[in-house]
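Pasting a structure here, questions to come.
With one protein chain held back, the other chains of the complex are shown just where they sit.
Per-chain residue numbering starts at 1, and chain names A and B are given in the order in which the chains are listed.
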Amino acid sequence: MGTTETNRSDGSSRLDRRLLLERLSSYWLVGAGFFAVALFGLIVLTLVQQSIPIVSEYSLFQMMTSSNWDPASDEFGFLPAIVGTIYVTVLSMAMGTPLAILAAIYIAEYAEGRTKLIVSSFIDVLAAIPSVIFGLVGLIVVVPFVGDYLAPAVGAHSIGLGIVTVSLVMAIIVTPFMISLSVESLEALPDELRESSLGVGATKWETIRTVLLRAAGPGIFSAILLGFGRVFGATIVPAMLIGGQTAIPESPFDAGETLPTLIVNDFGELMSIPLTQSALILVGLTLLVVVWIFNFGAMLVRRRLQRRWQY
Amino acid sequence: MDRYTEQRLFGLLARASAALILAVLVMVVGVTLWRGGRVFITDPAVAVTPPGSRYMLDGGGGFLHAVLGSIFIVVPATVVASILAISTAIFLQSDYSSERTSDVINMFLNVLWGTPPIVYGVFVLTIIIAAGAQTSLIFGTIAIAIFQYPIMTRYADEALRAAPDTVKEASYGLGATRFETARMTVRAALPGVIAGIIMGFARGIGDAATVLFTAGRSTQMPGGPFDPATTLPILIFEQAASFNAEVRSHAYAASFVLIITVLALILVSKLLAGKFARFAPGGRHS
Partner (left out) sequence: MSNETAIRTEDLEVTYTGNREVTALDGVSTEFAENKLTAIIGPSGCGKSTMLKSLNRLHEIQPNAEISGEVYLGDEGIYDTDEPLPEIRRRVGYVPQTPTALPLSIYNNVAYGAKIHGNYSNSELDDLVESYLRKVNLWDEVKDRLDDPGAELSTGQIQRLCLARSLAVEPEVLLCDEVTSALDPISAEQVEETLEDLKEEYTIIMVTHSMDQAKRLADDVVFLYLGELVETNDTRSFFENPQNERTQEFVKGHTAVDYDDEPDEESVTDEQPVATR
């Protein structure tokens, strides 16, 4: 730059322009940086403000323990949805977590070369498939499977739609997220850990179980919580497969509802009743708060694990 | 149990788990392509035909409106979200923010990242009601952009951090300003950044919960930004519950279109990321 006369005489105004751009851009970037904070604040404030009408009318405790949901006659019982959400979350995580951790162990510790590359790319593909497609395939495949085979096999009755069906599908949907995070944590471990353990005569599995799963524990733990958040807030698959029933389910093969499906089913139609709207926004707020608490709790537990299981 | 048996057993279980997940993936993709493909064989134009007047009841016509709706909602959303995400990611670099600041912002990003999409839907709908507006294409765009923003920021941040420090040093060494240097860094990390944008696009085009009550669930061709619209995932969601077999079959066709789109996007993003990993010095995959 600045090899010719004109360029040199131009130099100071060009510098001014560059510095101006630097200043303007830094305002924009600071703004963008704090956008995440502002967005979160705005979401929380909006939801809180819109939840006030229902909370000032009915006590939270009363709503959470009542099983009667009938907005037309001013009944707002969340209990069936809460029970359904817990059912689905626990069942899917109980099935999905071991599956995901074992698959992650396979990818990180057993698979090699091309196989490894192919398997982990397939996991990434699975992560990106829209959940509505899982819901649709669930309707075609899982619903008849549960209704005609699984439920009769365990002596239960099922119309095919229901909590078990949702959980089976969700268990698969959560695995890719848990797998990729777990694989990342396992692969970040130094080979010296493997060598140290194998070097005293431990088997590969003993090494994985006692040493690697612990050393990668904090990461795997985060992965599980991430999966938890996914199942907990899942909307489309439960809405398609749970069968929409506003009573407390008696068996996991029953139809039911979850907090997100409550929102989906009632939002459009009952918007005219102001309290319903507020009640549903309260449900949205609850989802956010629970996920937030879990994030925060995860951070604390993670820190403890990191100390306990450091290497 | 003898320790060698245990070792074999768990080795087997690990393999079986991976195999099971892959089998499910193959099944999901296979069923979608098979069912959707059959509809396309009998009615090849279904994706480019506008819907009939009683489309959701009798399946007359096609779902061009949802294809266009998806494009008109998700493309602008991706543009907006990627600009915001790249800016945030630049700000998170050490040139602009202290470690403390970026830690705090990262914490909020993580919370946003884990927030269920339905919450964004409820949030935007609340704004719509408060503003006395009507659910429409533009609000669908906003909701999707909010949903994509934390996802893309994470990818962009990772890509920028993987960019070699030498780029920064060289740029500063030439007397460049922070912003000029940031632009160089983004350029150096471009394949990774673009891969992240494409992943965000794929996630955005597949999500239904955010747009379900914000875009308007229209059953007609999209008009302007303030008219109701619909997207492929919403359409599939609604059609899947239909009692009319013809309408249900369109859900399979729409899924076919959606899954092909998503697979293509992932492929492109993978190719870019692979290229990226090969050129990144000391990259994680070296």
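Definition applied: a contact is a pair of C-beta atoms (placed from the backbone, for glycine too) under 8 Å apart; a residue touches a chain by one contact, two chains touch by 3 or more.
As the structure is a prediction and not an experimental result, all values here were calculated from the model.
Across A:Ser26, A:Thr203, A:Ser251 or A:Asn265, the single residue that touches the chain missing here is A:Thr203. Within the complete assembly, residues 112-113, 187, 190-203, 206, 210-211, 214-215, 217, 307-311 of chain A touch the chain that is not shown.
We adopt the following convention: only the chains that are shown with their structure count from here on.
A straight line joining the Cα centres of chain A and chain B is 15 Å long.
Interface residues of chain B facing chain A in the complex, by the touch rule stated above, are 3-4, 6-7, 10-11, 13-18, 20-22, 24-25, 27-29, 31-32, 35, 84, 87-88, 90-92, 96-97, 101, 104-105, 108-112, 114-120, 122-123, 125-127, 129-130, 146, 149-150, 153, 177-180, 182, 199, 202-203, 205-209, 212-213, 217, 233, 236-237, 240-241, 251-252, 255, 258-259, 262-263, 265-266, 270.
The touching residues of chain A, counted against chain B in their complex, run 18-19, 21-22, 25-26, 28-37, 39-40, 43, 46-47, 50, 98-100, 102-103, 105-107, 109-111, 119, 121-126, 128-137, 139-141, 172, 175-176, 179, 203-206, 208-209, 226, 229, 232-236, 239-240, 260, 263-264, 267-268, 271, 277, 280-281, 284, 287-288, 291-292, 294-295.
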